[in-house]
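Part of the complex only, each chain left as placed.
Should a chain be cited, it is by its letter among A, B and C, assigned in written order, with residues numbered from 1 in that chain.
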């Protein structure tokens, strides 16, 4: 029954923003809350780019492959560059952008206006701090904002062996979003402008995209909760712990990992006969890709909501089934 | 902790859709849940129109005046026609569309491709069943879908003296939305396609607009609740009852209504001196327009959450202040 | 067989630009040549406006009514204001823009980002220098560029009684275009940025709109010719002289002008029976509008190519036919 101001001008959003700024060690950051990941990518990329610019992305980047053309819908091209396990690299980025500016005909081409990366990537992999620093340096050299899609950021920050902290992300990127939807919230992504000012009349532009939530305090309440007592980080740790159990389960079952992911997405190639048995036992996996006639790469994902017993059951089932192969 | 399928393919959305179809007496309707009103307008209008078509609207229509250009953002023109107290009329609509088709040069103009109305309108006014039937007949004559923005539909259906039911809306319109955000939900609008098929690959197009909610069951749960035991209608009745008390309060205070609205939005022109005193007493109103140097038209809105005592307090305060004028 | 650089980087375009700058008495102007009028309007408006802005226009403005939604196609709203005989007025413009900025909710609305006028207007009427100065003053007060569509500019500059010169246009507007298509060229419009810098990477944006002519020297040659020895002005004078003969013809035939146009477009309301006889005699007119059951407003247009004998024939025919009424 509590009455709040609309459109994210309420005390919960204000409090959540303060906590996020503190967690980022970036007091000058500007923060806005949006509902979903594709929406956040569309709004940020469209409002930061000039009309003659496109966004550079890995070929496998979410904005390039799995957002139904939401970026192009706003008039901007996604400029594909090569990737390995979902990651782009500073050297190839620099080569691509240098070639653009050296081309005598570049006024007939789409200008590279910002760089999109995801961390964790669509393959669950992570950038090292050195890799991020190198990409960030190329971006600054060419005056291109670096934008990080943090849909699964909690799981990246909690991964074993990572040397990238939330403060590093805030320092090396110009704008990024902290994913809520995939990290414990009903919905919501916190867009954080650290080294780039929030685009002019941002509320108007968010509205124009149909992306302005009237009762914005519902977003504020969720992020205020996630950033109280380290909940956002604990959520990540829980999922990572279970993903590690799963990895060990794969190894015990004699399965090789398809990609060596340190985060909550685990990819493994399984015989189709076994996949059928998993389905019979109500175990859910996601088809990823097929590189052989009788085997399929599938993805298992742990989250804040995954129970340890579920992961252990899957490990046991896989061991049993593989033993029978 | 319950796991559900994503993107509105869950059992709550299915159940809510069934209940809405029943309430509409339209078993063949197709329903999709979106997050907000501007988003619903943008997605529906853009996906229903052909690229060479625009949407006909009252000059005061929400899509024409208060959505930051969200319709034009998708490439479509809003074709303004005259209005009275927020309503358009069949005769003027027919004249406008006839003129278009008679113009020898109409291939150089935007085609009128659908008609947008709101019920209640932006001024709180309502169409009569006869008025809706006449508009609907013109739309069918010219093969233009009729789209009704029902952001405040609950309040329209509960208004004293209205002869328009939800079934009438479903029968006379081709597509409309049932507003959740302004009628008791945290967020959410139920788009109902009754006489028009849902546009092809609608999920893809919703995604392309950045409007697809991952955890769609949060929408389903809310609408399933609103359409259980007539809650949606009760919410409307409560607000209308309080709006009637407010109207009586205005009369008692000697105030003339600016617009004769039978719904939950009430407009009254107050001396600026009194407005200042309201502010001092923490009474919130919304500036509407200014037609005189020392008076201002303001809007008061009741809702599902308004308490009877608040309305009575406002009535008493106005009576006291006006007496002192 | 002459070889030239492409994309308007040739010596003819350079020479034409110099002559236009001299004719405008504006040495710092920047000039670009485009192919057509709708294209010029679309490119200029889209590249000058910010994404959250729309263009203010008379309801009858060409961009609002006869360009098939080319402005909205680029994501911008046309903000209609009232007009009289095709003209807008400073007082109403100021009222409209003031209301926008005073509205507490204006961040949910389309920002008025520039003002579009046509001179002559779509009704053949002209602004006086005083009227243009007043509109220009409002634009500067609110920091909105003033854009003048000069599709028929030659005919406006040559009209009897006008006190507006090309230099006035250059001084009072921020950007305008000098129409070639309707004033003697095969095609082409010269966009002149006087008080506004040419938008950044303009060639890229023109290309992105599909509007960059590869062999731009064909545009340059035409404008270089039109601005040599005052040809552009002579073309206007010829058409105006014939339009005056036509006006006298209407008067002699006892016909009242529908609009008192001093330029090459003349509007007259004729009985439908007479229109039929004109058609039988192969006399071409353009339907304008119908305000009575048995009469129709039609438009006759003179141009650089109209012969005096054609106009005199029309005058004689009308006199004969009207006498028989």
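The rule is simple: a residue touches a chain if its C-beta (ideal position, glycine included) is under 8 Å from a C-beta of that chain, and two chains touch if they have at least 3 such contacts.
This one's a predicted model, so the numbers in the text were calculated from it and none came from an experiment.
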- Query: Given 3 chains in view, how many copies does the entire assembly contain?
  - Reply: 4
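Here, only the chains that are shown with their structure count from here on.
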- Query: Given the contact rule stated at the top, which pair of chains has the most C-beta pairs in contact?
  - Reply: A-B
- Roughly how far is chain A from chain C, going centre to centre by Cα mean, in whole Å? 50
- CA centre of chain A versus CA centre of chain B: separation in Å? 36
- Using mean CA coordinates as chain centres, what's the chain B-chain C distance in Å? 39
- Item | Shared interface positions of chain C, touching two or more other chains | 52, 75, 107-109
- chain C residues within the chain A interface of the complex: 46-47, 50-52, 75, 107-109, 111, 200-201, 203-205, 207-208
- For the complex, which residues does chain B have touching chain C? 52, 54, 59, 65-69, 72-73, 75-78, 80, 102-105, 107-110, 286-287, 290
- Query: Can you list the chain A residues touching chain B in their complex?
  - Reply: 1, 3, 35-39, 41-43, 67-70, 73, 181-182, 186-187, 204-205, 207-215, 218, 305
